[in-house]
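Below is a structure I'd like to ask you about.
Removed from the display is one protein chain of the complex; every other protein chain stays in position.
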Amino acid sequence: MQNNNNKIKFLVPLVSVLLGLLIGGIIMLVSDYDPFEAYVALFQGIIGGPYFIGETIRQMSPLILAGLAVAFAFRTGLFNIGVEGQLLVGWLASVYVGVFVDAPAIIHIPLAILAAGVAGALWGAIPGILKAKFKVHEVITTIMMNYIALYSTNEIIRQFMLAPGERTKTIKETASLSSPFLQKITDYSTLHYGIIVALIAAVIMWFILWRTTLGFELRAVGFNQHASQYAGINVSKNIVLSMAISGVFAGIAGSMEGLGTYQYMTINAAFTGVGFDGIAVALLGANSAIGVVLGAALFGGLKIGALNMQSIAGVPTELVGVVIALIIFFVACSYIVHWLMNRVNKGGKI
Amino acid sequence: MEYVIEMRNIRKEFPGIVANDDITLQVKKGEIHALLGENGAGKSTLMNVLFGLYEPEEGEIYVKGNKVVNNDPNIANSLGIGMVHQHFMLVDKFTVTENIILGKEPTKSGKVDLKSAAKEVQALSDQYGLRVDPYAKVEDISVGMQQRVEILKTLYRGAEILIFDEPTAVLTPQEIVELIQIMKKLVSEGKSIILITHKLKEIIEVCDRCTVIRRGKGIGTVDVKDSNPDSLAAMMVGREVNFTVAKGIADPKESVLTIKDLVVLDSRKVPAVNGLNLNIRAGEIVGIAGVDGNGQSELLEAITGLRKISEGSIHLRDSDITNKTPRNVTRTGLAHIPQDRHKHGLVLDFSVGENMVLQTYYEKPFSNNGILKFSPIFEKANKLITEYDVRTPDAHTPARALSGGNQQKAIIAREVDRDPDFLIAAQPTRGLDVGAIEFIHSKLIEQRDKGKAVLLVSFELDEIMNVSDKIAVMYEGRIVAEVDPKQTTEQELGLLMAGGKRGTADAE
Amino acid sequence: MSFMDILALIIPAAIVSAAPLIFTALGGVFSERSGVVNIGLEGLMLFGAFTGAVTIYYCEQLGLGSASPWISFAAAMVVGALLASIHALASITLKADQVISGVALNFLAAGLAIFLTKKIFHAGQTPVISERISKSDIPYLSDIPFIGKLFFSNAYATSYVAVLFAVIVWYVLYKTPFGLRLRSVGEHPMAADTMGIKVPKMRYIGVLLSGAFAGLGGAVYVASISGNFTHSTITGQGFMALAAMIFGKWHPLGALGAALFFGLAQAISISGSHIPFLEDIPKVFLLIAPYVLTILALAGLVGRADAPKALGTPYEKGKR
Partner (left out) sequence: GNSDDGKSSSGDNKDFKVAMVTDTGGVDDKSFNQSAWEGLTKYGKDNKLEEGKDFKYLQSTQQSDYKPNLNSLVRQKYNLVFGIGFLMGSDVETVAKQQPDAKLAIVDMVVKGDNVANITFSEHEGSFLVGLVAGLQTKSNKVGFVGGVNSELIKKFENGFKAGVKTANPNAEIMVQYAEDFNKAEKGQQIANTFYEQGADIIYHAAGGTGMGVFTEAKNRAKNGQKVWVIGVDRDQHEEGMPENVTLTSMVKRVDKAVYEVSEQTAKGKFPGGKVVEFGLKQDGVGIAPTTDNVSKDALAKVDEYKKKIIDGEVKVPKTDDEYKDFLANLK
């Protein structure tokens, strides 16, 4: 049974991706694009050469962290649609430290990332507290907090940090995650050290959930609050904690943009969308740490590849959105596969 | 002779298990037919097949002599088969009437005609003496009434054959008496009944014939009048079972739990426990007898720290545990077998192993400054699983997949193993088969003999009378009498539980 | 500006911007009352907006004149339902995780709508429509002193339809056999099943209706507010509708109230800088006011909203 489940764990996403691409190809055919040219370009754009690999990895970092944020909250039975907002405040905090603090890189970078984490934690804790104390549904509060974050960060930039080009000043070198070395070996992609931060975060998430008493409590609360309470677990505390930690991941995702990809923060006319992509990534990854990393690779890869697909084969990038959606659908429908496997299984056993 | 129901060679499989293996069941018109078997034997499954919820892999079903294919409750209903499920099938947020008419609603110009529906319900409930309040919300009514609603549902659909799956497991003695009346009335009206119960006394009392199944296989059908509890039990378990709990006389020592003038409000903010005094000593089992809803649950929640205490005090040995957090209380030396095993007792989606350390995961050796240590955890789990004979594939199986009986064993293993000074056992044997019950009772007594104080709360009078050394009768939030089980009778207890005064023993 | 003028400014504005939310939130009520989570409202609304814009445009070409928007509403409802059927298939028949399937729906709708727009119009947005729902005073009612000016003057017909629908949905859900069955399926599907109610069928209906209503919400947004469809026409309104539905405790009239509340808060924040006692407040505070107010309202008065019991759990016969 066990190894069978593992088999399925890998089989389902694989089949899903293939089916998604297949249907995407059909859509291209009927809307007279050349699927083969398109997909060649797509994969070129994901792994075709150091530059593209660099871009794909770069794209992954914030997605991994956003995905971890969503997944972590899910584990405690909370739906954090607020990653977007937590990401924005984290982005701002990291840039603030990056611009206004003077310190050697060894201190400056961790400090900026920490700031992002703290900001995200606070932003996430608010819905947590509201849920724990007033039983307010976190889905509403997190949505509202997104808008509050968007408008507040813009205003703060405008008031205190404005530089030409509707953005903050660029952060100091000492706070930057970008690496001439990485850029050189990936001939001038925007790859930066953020990916390392993201991967560490993934390990931490896994560790907290599965190796610590805290994780034990969080999961228990996620499954059955009554039993947790009976077992002396402080449910309210864990709800707040879960949202706060989720917020830390989201905030650090923001620092990926602030210290890595952009090196500054722009006045955002709309949401970045990374927060919402995070939901998809988490769900693709079945809310597990490794899953999220793989999900981010798939998601980020496709999004980056789409640019090349547009550039070479002239297929609108939106089509990749469709393909991604289809893949998610098929992953979600893994029930069929499981069911089939069970049938097979049972035949074998009895 | 023709049967109203005939199930021939039914086979039903679930992933990994054969729940029903070539079972045959024949029910005569106008009889009450008992279905007996251990937890997980396959009773509910068989009945769900008959009711069209499950489709059998093999076998045939005949109703009134005609072969039927019913793979849908609709068909079952139309065939006059009705089922009162083990776990009630009621929508809490709906009113009694809405629940009864659901799916077969009388309408007036497209609108549900609740008025006439309520009338109809009232009529039915009068006809069979099934007291219900048609307009009450199900979430607000007693378990007993909920069950009466379930019965009315089947009657409203004109059921001729009624299936009761463990109806008495959740009832108080009074309610059980009523239910038995009702069942007798139903058969006298020409209806036929299949009754699942683990209580052999009831079978002897009301049933005409009894079919026994063990581990999914049919063992046979016997006439109840020429059989007795012991023979039935033996038939079910496959070995001799002795009921009268073997226990020596208790020698109580210093007092462990002391409750003074306790007042606790229920969720509607009215006092459910109202000036209660109770004292439990080491080495004795105090049984609380009382009709459901006289403050038992609130009392337990107050002791365990799950509910706020508004007045009075509780001491465990010499430490004050009034309004302490659950974690605090348990650490002071309390263990608690909760009455709702699925809601409080277990995290059903956790593995059996994780559930085994639900109370101790944060302590050494199971964790070390915040980091879980899995080898000790699963060592412990496996030890308990064998020691308490919890039937599970392994310690990694989710608790959900265990039968209620085994789930209960797991909880008891966890709680008793912590070796506390004071053990609370609430409805510890509800819904369990005699084998499991026997096991659990012996464990409780073992604790007593180890010099622990045990508080037993149960609606099963004979459980109270067999296991306790002292019976405290609870009525309207207070202990109205403390009696010696050896010097009292069910009648007397019943009277006290109903609030009646008593001549002999002294109230408080 | 007199207090009356302020009200006359804010209340109609509130009603206007609330309408699309009301429709979409009502859709959410149908789906979630039947036990199926619908995060896909955003996507459904978006695709409804797309359908609406396209239909109106072609109806205009066909010279259907002022009927065009109304035809587009019907079209949007049909298309919305069709799109929702994917969510239904996945989450009901294939027992998919309802949240995942809903999220996927959002990506699908967004991608497909823009892709098609580009295919059809070779442009990032649909042409601007000229046949739109336009504001007007309700005859007679608008003459009622005080109330008339606030509630029945320069508002869209669709706004009143929205309110009317909320009442109808309430009636259907709470007074008819269908409603009773739909809700029972969302509360305790197995119970419903034992009462001979087809759980999947009811849930399909719930989800398809949610698609139809969300689609309508999107189309109304186009026909009454944006006037065309672009990649940024629907950005977050669907999620606001989701919030409105929860805020309204999964109750049609609750959702109506919540949507109006949002609208009102929005209107105040926008007109705030012209309201005497608000004009000195820093702009940003007015900007975030609607969202802060909502949170406060929830924390303060409304409190716990309990979802349908079986919400989010796929139903399998005999699974406990």
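Order of writing sets the chain letters: A, B and C. Residues in each chain are counted from 1.
Rule of thumb we're sticking to: a contact is a pair of C-beta atoms (placed from the backbone, for glycine too) under 8 Å apart; a residue touches a chain by one contact, two chains touch by 3 or more.
As the structure is a computational prediction, the values presented were derived from the model and not from experiment.
Undergrad: In the intact complex, which of the depicted chains does the undisplayed chain touch?
TA: Hidden chain, whole complex, touched shown chains: A, C.
Undergrad: For the chain left off this view, which of C:5, C:143 or C:316 is in contact with it?
TA: C:5
Undergrad: Based on the whole complex, identify which of A:16, A:94 or A:154 touches the chain you can't see.
TA: From the options A:16, A:94 or A:154, the contact with the absent chain belongs to A:154.
Undergrad: Of the residues A:16, A:80 or A:190, I need the one that contacts the missing chain.
TA: The one listed residue touching the chain not shown is A:190.
Undergrad: Name, in rising order, the residues on subunit A that touch the hidden chain in the full complex.
TA: With respect to the unshown chain, the touching residues of subunit A are 51, 55, 59, 151, 154, 158, 164-167, 170, 183, 188-190, 257, 261-264, 266-267, 269-270, 272-273, 303-304, 306-308, 310-311, 314, 316-318.
Undergrad: For subunit C, which residues lie in contact with the unshown chain of the complex?
TA: 1, 5, 8-9, 12-13, 16-17, 118, 122-125, 128, 130, 132, 134-136, 154, 221, 224-228, 230-233, 235, 266-267, 270-271, 273-274, 283, 287
Basically, only the chains that are shown with their structure count from here on.
Undergrad: Check B-C against A-C and say which one is joined by more contacting C-beta pairs.
TA: Higher C-beta contact count between the two pairs: A-C.
Undergrad: Any idea how many Å lie between the Cα centroids of subunit B and subunit C?
TA: Chain centres of subunit B and subunit C, defined by C-alpha means, are spaced 46 Å apart.
Undergrad: As a quick test, compute the distance in whole Å between the mean CA positions of subunit A and subunit C.
TA: 28
Undergrad: How about subunit B: which of its residues touch subunit C in the complex?
TA: Residues in contact with subunit C: 48, 51, 53-54, 72-74, 77, 83, 85, 87, 89-94, 98-99, 102-105, 107, 110-112, 153.
Undergrad: Considering only the defined contacts, which subunit A positions touch subunit B in the complex?
TA: 210-216, 219-220, 223-224, 226-234, 342, 345-346, 349-350
Undergrad: Along subunit C, where are the residues that touch subunit B in the complex?
TA: 175-177, 180-181, 183-184, 187-188, 190-197, 309, 317-318, 320
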